[in-house]
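The complex appears here minus one protein chain, its other protein chains still in place.
And then chain A:
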């Protein structure tokens, strides 16, 4: 049992909802008690969606348990189908329904809906939101895209199946016991009949299911970054591979003059951190390079769109947490390569452009692209490089930055912070345990301790210990930073309503780099102001307890973290008595204490700790002004 107050990620079925809500023509029937309907408000309130998520909940109660929860699921499924007429149905269970084991997959099969039904098995007691989104997207892709391919091959059994019987989703064996219910197939609605041919290919075969059933797609690796790593997808996709090879070759030898290269964009979902804005940027970027976008998924994709994913030349993976597994499957099945660079920041965007050109078979660009003002050819260039080099920004150099978020955004922020702002990284972490390896590797490179934790109290502790001047984190870290009086910008989910700004505000691409520049610099005390603070510390208004002037009036919540190991607090001007036999109580003399207060708040905690450490090491029991400056000299060597 994990004791928690705030969580970075919701349960895995919320991840499935993010995929379903992003798509068109999909409906998710979720076996869940009434309270779980809270998840709707994430979409309607936080993201301000103007439609309810396409989710129907069974809302079973205690008195249904052990009697007819299974029948309730079937009724709900049938009614939801009839009401919403989706082109594909997702079925699954939330944490509670997982325990009562009604087998939504089997029940859905028995209901015999005339559209593909995709069962989701999302282990609520092991996995979380992003995993759920990845698994859901993967299941959708492998069911619908594989089906299309079979149909294209003229697989007679599948087209027949669509007219005679409703097509079964992959993963449901016709051999499974029938569970009494209505026979929708016997009396299909006209709409269902017209719709089903579009999707008729949904494979009747059970092939490949066994291997894929219990995969843990993201475990221990970041798909699209780490090499290899099939993460449990076994080689059951043999027949598809053949089709893929043919397809891949065709794409490869297609003359460029005749056809612009095409790609899919994979990863954006509902309730994503700036996903919609990123998508706009990346579309623009690809268009400028000369690449057409075939399908964007899940955001805005219909089941029919998913079915033609295999037609594109390659895949652009924007969020490996969500699309990595599906991209790997597409690579195996259709030979589609996928991008591994996430275009967040100026340098990464350039790398991304280079990678995309390579995957598209386009010649390398001959010059540095994308910078404004330097004769750059790209219209939507970035101001970031020049802004970072302008003299004014010298004050940013070496500022200590703590980075925490999902893996994609944390890794990107670490690179941007160090290479493009000149900050010093003093901490790097993620709550996404699946990506621990990537974060550890990066942390090693930057020479910091990696933090892998989904306990916000651990993160708070790490921030306090690292003494950063800027925190780049999630809404959780924003709160922590606010309490500690440290500047903060939000770079990653979990999101709140303010992460959906009215203006276009991408993180990706060249415009994204501009946005990063503005958002990260905004909370900081500006260069000259910082010096003035240092010079006139005693000014009653213009003191270091005040916020940066452009952020409005008001005192900082706590100028100094209260974690100092010293028993003597700022309020105790005289040497304190030894607290217990073990530790020497360090006494700050009044004037030393006063001198300490003159040090700007953002380094004061560190100065205090260093001075105390210095004094302890030398066995000094009291700290004078001299000790303070001795310590300063000692540590600045």
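A few points about this structure:
We take it that a residue touches a chain if its C-beta (ideal position, glycine included) is under 8 Å from a C-beta of that chain, and two chains touch if they have at least 3 such contacts; residues count from 1.
Convention: contacts and distances are computed from a predicted model.
UniProt records the chain missing from this view under the protein name "Light-independent protochlorophyllide reductase subunit N", selected from "Light-independent protochlorophyllide reductase subunit N", "L-cystine transport system ATP-binding protein", "SoxAX cytochrome complex subunit A" or "Thiosulfate oxidation carrier complex protein SoxZ". Of A:24, A:64, A:337 or A:419, it is A:64 that touches the chain left out of the display. Residue positions on chain A in contact with the hidden chain: 1-7, 9-11, 13-14, 33-42, 44-45, 48-52, 56-65, 67-68, 71-72, 75-76, 79, 83, 94-96, 99-100, 123-126, 128, 475-476, 479, 482-483, in rising order.
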